[in-house]
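For this view, one protein chain was removed and the others were kept in their places.
Naming follows writing order (A, B and C), and every chain is counted from residue 1.
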Amino acid sequence: MIVVMTAGATQDDTQYVVARAQSLGLRTHVSLDNGRTVISLTGGLRGIESDALSGLRGVERVASLRLPYRLTSSEYKSERSIIPFNGLSIGGDEIMVMAGPCSVESQSQLLETAVAVKNAGAKLLRGGAFKPRTSPYSFQGMGEPGLKLLAEAREQTGLLIVTEVMSPEQVPLVCEYADVLQIGTRNMLNYSLLQEVGRVDKPILLKRGMMSTINEFLMSAEYILSHGNNHVMLCERGIRTFETYTRNTLDINAVGALKELTHLPVIVDPSHATGKASLVASASRAAVAAGADGLIIEVHNDPDHAWSDGDQSLNHSEFEALMGQLKAIAVAVGRTI
Amino acid sequence: MIVVMTAGATQDDTQYVVARAQSLGLRTHVSLDNGRTVISLTGGLRGIESDALSGLRGVERVASLRLPYRLTSSEYKSERSIIPFNGLSIGGDEIMVMAGPCSVESQSQLLETAVAVKNAGAKLLRGGAFKPRTSPYSFQGMGEPGLKLLAEAREQTGLLIVTEVMSPEQVPLVCEYADVLQIGTRNMLNYSLLQEVGRVDKPILLKRGMMSTINEFLMSAEYILSHGNNHVMLCERGIRTFETYTRNTLDINAVGALKELTHLPVIVDPSHATGKASLVASASRAAVAAGADGLIIEVHNDPDHAWSDGDQSLNHSEFEALMGQLKAIAVAVGRTI
Amino acid sequence: MIVVMTAGATQDDTQYVVARAQSLGLRTHVSLDNGRTVISLTGGLRGIESDALSGLRGVERVASLRLPYRLTSSEYKSERSIIPFNGLSIGGDEIMVMAGPCSVESQSQLLETAVAVKNAGAKLLRGGAFKPRTSPYSFQGMGEPGLKLLAEAREQTGLLIVTEVMSPEQVPLVCEYADVLQIGTRNMLNYSLLQEVGRVDKPILLKRGMMSTINEFLMSAEYILSHGNNHVMLCERGIRTFETYTRNTLDINAVGALKELTHLPVIVDPSHATGKASLVASASRAAVAAGADGLIIEVHNDPDHAWSDGDQSLNHSEFEALMGQLKAIAVAVGRTI
Partner (left out) sequence: MIVVMTAGATQDDTQYVVARAQSLGLRTHVSLDNGRTVISLTGGLRGIESDALSGLRGVERVASLRLPYRLTSSEYKSERSIIPFNGLSIGGDEIMVMAGPCSVESQSQLLETAVAVKNAGAKLLRGGAFKPRTSPYSFQGMGEPGLKLLAEAREQTGLLIVTEVMSPEQVPLVCEYADVLQIGTRNMLNYSLLQEVGRVDKPILLKRGMMSTINEFLMSAEYILSHGNNHVMLCERGIRTFETYTRNTLDINAVGALKELTHLPVIVDPSHATGKASLVASASRAAVAAGADGLIIEVHNDPDHAWSDGDQSLNHSEFEALMGQLKAIAVAVGRTI
């Protein structure tokens, strides 16, 4: 349920409605949309009548939203969100490219790739320090030393850092080093983690669950927004289907659908979505043409010897060539990279 | 198995190998690749030793292909196929757009839309006269009268005609009217039909089965090519997945994959792949950016009253606007529309 | 739409309603359910008002059915259908087991297996003479000589014959030899074929499309019933999912669902549903426990050397052991084998 206040409602009016809602056992979240104050109500809505609030001073209307998600929806907020951070922003005309290795492996590997992707036009460096792996026996990431290497690479190149956080207790540590926190595909339904990153003031890159619907994806974003952090980017990274030629199936329809359904920026990960380096370029071009606000691409200085995901990593010159193609497509859709 | 003849092999040499293979119970198919004669052998290969043929005069080598499909593969034919028909061609620099209503409903409906899509830049008119419908009680198409209307629209607009054929016995009739025969998604595994259209000299638009792998798709193309017709266009039209927000999931990865695996032109159908008119534009742009050689798009003069597929049909002005966007993307990838 | 006649309606009343409906361009199908005459109307229902018929003499009511399928539904016919043929029947207390090789390969192979499955308790012999194969280069079945071998095996063992028909023009030939016509999974949406077998008086074993929903499965059955043949058995044979350990995923839920939704008998094919001989026994037991009315199982005298589907074929002693297990389960659910 949301309460939309009138244009002339005062702060006191709003405070009174908030207090009244809280006394009914509801959680409240106050925000602005086009100059109007909107109070979003969550918690046990069972049996709460809207007239408990609709008669209060300054209340224009109390509405149930048509969709199961609220703060995330373009019904709730009609303008597209632009997420600012450390001098950059995502969601505007400029398409943001994030690139780097799957895993942080060593200082030299990371720095070499960081310099290469920066020169080719990337603005953020990706790299995993904590790696969720299907097998308990696989390399699980360097941990904090990996985070330190990422911070060092930022210092040397000016690239901002996006890296994954895997559990609630890692959040403070990763926040110390990263500019953007990534929630991986396996954790899209890890509600404890979503709630935790809902309380930090860093932008979140939320990856779609590999077998989650668009609706569930938006519900997971809603977990984050409803805990107070509305700097969420939605990342389509391929879904699991019956097709086995590719690692996943890039759901390119989701790009257009998410732009309809939500005001949040949409990112595409063509590396996991294809699983094959030879297909990354065509998938990346498609993503930009479809309307994506950013890309996150795996690049490695030596893909054949990468510790993880070598098959889907571009080398430096492939990435540079791809950036040239993407700039042309961006122009064709009225944007820049 | 294929037999590659030497550069100096004579027609007699080739004839002798063909006769020998046939005496072993094999079917043969002779073709040229870059000036070399290649004999493709099919039928009961069980227990046939390659040395029965490898010692014959003019034989350079007898090879098993690595892939289960042969004539279709880019291993077999290294140059991309350009399919010519009635003054047009598909597979070259120009991207071909086919547009029109799902079903032929009436003369005025068809003609009005034909004129509109022609003016916007389409080169072929699509329209169903025979409609495969899930329910035996749904409208099943106008049949031959619909074909006549299509032929009339060709006469008046110069657009070539692509229309579906549903069973082997319909093939001669549809051939009388159509320029391109379409095999629908439900018939991708209808081998009797594939064999039949393998024997005609019209280009075939083969739609991917909605739950068929890329490999199976190429095997179905192989059925057509191995019966003598190598003018086949492969059409990705969305696959069935767990996602229900869209009618199907456009497998945009398949565009890049098919361009790697085969020499045949690749077409995308964004209408069935999304099932929602509002998503057709972004899917179409993505398809062109990914490398598609053509598009087939449902356009209707009055989508709200279409007899079938109204939800996914563009109206005339939406189609015109889309064509403008696609021309820009085509330029960005070094092609034209 | 259906017209339900009153208990006292005469044949003349029925004839009059039929004639009236036909004059409106509708096709009619007259049947009996619990002593009541029911006229099912198909064809262009667009714009036909139910009051055109509801006022006629002897008409109790004109109803739209809630479901997209009609004749197939348990709403339309409340008693379970028992399909009789040549002294056997399917759909009653006795669970019918059909067994035999994937393909007919030779007289000795077929006969040896026929004797073995008969001794173990099977009542029908399965065997493919026409084989739909993904590759045009794979063995496509023996054709009519295979049918003759099946007929011979029937003569020698008394087993009835179930075998696949792949195209409309094969129907008369296969009818000469077979007791039950099988429509394979790839042809579940081949409407020309469905219509053709809707006009014969042999029972049809309709396999579910590997990519088809339960609803689409029933719509395909409806194609057959609406053309006059209501002796249809529905065969769940596994669906395509993301799981790759098994060839398909046996949708055991479909057994219960089909028994709710329709009056037709339900058969399970554990061989294709698993693709692994080692899993056939547990899947077969599950099917009988879930309520299946029959099973169709691949059995081969020498699975390691089968021309097709050897991996999923039981040998003779495995089949015999399985039949023992199934008899115990049948008793536990109040039935016999």
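Everything below uses one rule, namely that contacts are C-beta pairs under 8 Å (C-beta built on N, C-alpha and C of every residue); 3 or more make two chains touch, one makes a residue touch a chain.
Source: prediction; values computed, not measured.
Peer 1: Quick one: which of C:Ala290, C:Leu314 or C:Ile337 touches the chain that's been left out?
Peer 2: C:Ala290
Peer 1: Per the definition of touch given earlier, which of A:Arg20, A:Arg80, A:Lys148 or A:Arg240 contacts the omitted chain?
Peer 2: The one listed residue touching the chain not shown is A:Arg240.
Peer 1: Which one, C:Met188, C:Met211 or C:Ile337, makes contact with the chain that was left out?
Peer 2: Spelled out, the listed residue whose C-beta touches the missing chain is C:Met211.
Peer 1: Considering the whole complex, not just the chains shown, which residues of chain A touch the missing one?
Peer 2: 42-46, 68-70, 132-137, 139, 166-169, 186-187, 189-192, 209-212, 216, 219, 222-223, 226-227, 240, 307
Peer 1: Can you name the residues of chain B that touch the chain not displayed here?
Peer 2: Answer for chain B: residues 211, 240-242, 244 touch the chain left out.
Peer 1: Please output the residues of chain C touching the missing chain, sorted low to high.
Peer 2: Answer for chain C: residues 211, 213-215, 239, 241-246, 249-257, 259-260, 273-274, 278-279, 281-283, 285-291, 325, 328-329, 331-333 touch the chain left out.
In this section, only the chains that are shown with their structure count from here on.
Peer 1: Let me have the rounded angstrom distance from the C-alpha centre of chain A over to the C-alpha centre of chain C, please.
Peer 2: It comes to 49 Å between the two C-alpha centres.
Peer 1: What is the distance, in whole Å, between the centres of chain A and chain B, each centre taken as the mean of its C-alpha atoms?
Peer 2: 38
Peer 1: At which residue positions does chain A touch at least two other chains?
Peer 2: 211, 241-242, 244
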